[in-house]
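Scroll down for the structure; my scribbles are underneath it.
Not every chain is included here, but those present sit where they belong.
For reference, chains read A and B in written order, and residue numbers begin at 1 within each chain.
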Amino acid sequence: MEDLDSRYERIIRLRSDPSTFYALLGMRVEKLEEGRSCMALPVEKKHLNAGGVVHGGALASLADASIAAALATLMDLQRESMITVEMKINYLAPVREGLVRAEGEVIQKGKSIAVGEACLYDAGGRMVAKATATFMIRQRA
Amino acid sequence: MEDLDSRYERIIRLRSDPSTFYALLGMRVEKLEEGRSCMALPVEKKHLNAGGVVHGGALASLADASIAAALATLMDLQRESMITVEMKINYLAPVREGLVRAEGEVIQKGKSIAVGEACLYDAGGRMVAKATATFMIRQRA
């Protein structure tokens, strides 16, 4: 099994590919620890809906990504893969600008199911969303 | 109160603005009826994660948008505004290519709370996700 440093490197590299959804939204990994991640989304005009507020889908994407990154730190990505089974997000306050930070955390990792959650904060440190996600873990063929 | 045609036109126009999140993802309104919407997302490379699958956040965005559009058909948008309180989505099958269609529907619209759901289908007509969302409706000041 690869060591922690190369695992974290791989997690970040996969999420830095300029052709992927991470790049489209501008989400980036800021920090990884065992079972935890911090991801950031610098708000741009492209994230807003017609009302000038960041679209819920952008925050949901960030939440999902941060929980998945936290889970990835606990997995042997050469042997295991994950898929999101479901996600639930509560929006607590509208975001209009600045950096949104998501702190993802694994609550439980079983053999085939994992559950994690994310707290999203705006630039002023106010919690703007809270999400929970369930993943299925599969052995690669 | 504006007539239905101008209401539908307004809903589509707000979601066609090239500067918004709808345009970033390439989501578009295909059809509106009273309490229902159909939205489409033509899958491109930019929607994929590193595994070649459409990121859950893109589907969550489409689901949220389609339920909101369905709700908008029932609202007097000059007097009322909506915000998403929470959203929950189950992913049923991975999507790699083709057009994803979301059928949004309002389950209940009260004075201050509305609930809707969306079914997402891939190009072959298979259901790939199912979502529920809760909205708060507010009178504009």
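By definition in this document, a contact is a pair of C-beta atoms (placed from the backbone, for glycine too) under 8 Å apart; a residue touches a chain by one contact, two chains touch by 3 or more.
As the structure is a computational prediction, the values presented were derived from the model and not from experiment.
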Complete complex - number of sequence copies, 2 represented: 4
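The working rule: only the chains that are shown with their structure count from here on.
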Whole-Å separation of chain centres (CA-atom averages), chain A against chain B: 22
Residue numbers on chain B that touch chain A, as the complex places them: 14-15, 17, 19-25, 45-51, 53-58, 60-62, 64-65, 81, 83-91, 94
